[in-house]
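All protein chains of the complex are present and in place, except for one that has been dropped.
Here is chain A:
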């Protein structure tokens, strides 16, 4: 499912907002989530999961072409931990087969 398919499905399931409004909603929600992570905040959605930042320590990498050592600074990367309901539902779908 892509972002545009998500917008279509949400629009199909409700009557109050136009497809255009639903598109604005989805974009606003994703932008809000990205902004939260970009300022180092966690996101906690019960039944879905939580997003947080994990630190990657500085390390010495290599330029694969020249073999030269390159110093890579530490950085933060986004991390998602699925919540219990999401874990259970995703796993139940395979157990039935």
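Before moving on, here are some points about what is shown:
Keep in mind that, in the parts below, a residue touches a chain if its C-beta (ideal position, glycine included) is under 8 Å from a C-beta of that chain, and two chains touch if they have at least 3 such contacts; residues count from 1.
Here, contacts and distances are computed from a predicted model.
Per UniProt, the protein behind the absent chain is "Integration host factor subunit alpha"; the candidates were "Nucleoside ABC transporter ATP-binding protein", "Aspartyl/glutamyl-tRNA(Asn/Gln) amidotransferase subunit C", "Integration host factor subunit alpha" or "Cytochrome c biogenesis protein ResB".
Seen from chain A, the chain kept out of the figure touches residues 1-3, 6, 9-10, 13-14, 16-17, 21-22, 24-26, 28-30, 32-34, 36-51, 53, 55, 73-80, 82, 85-87, 89-94.
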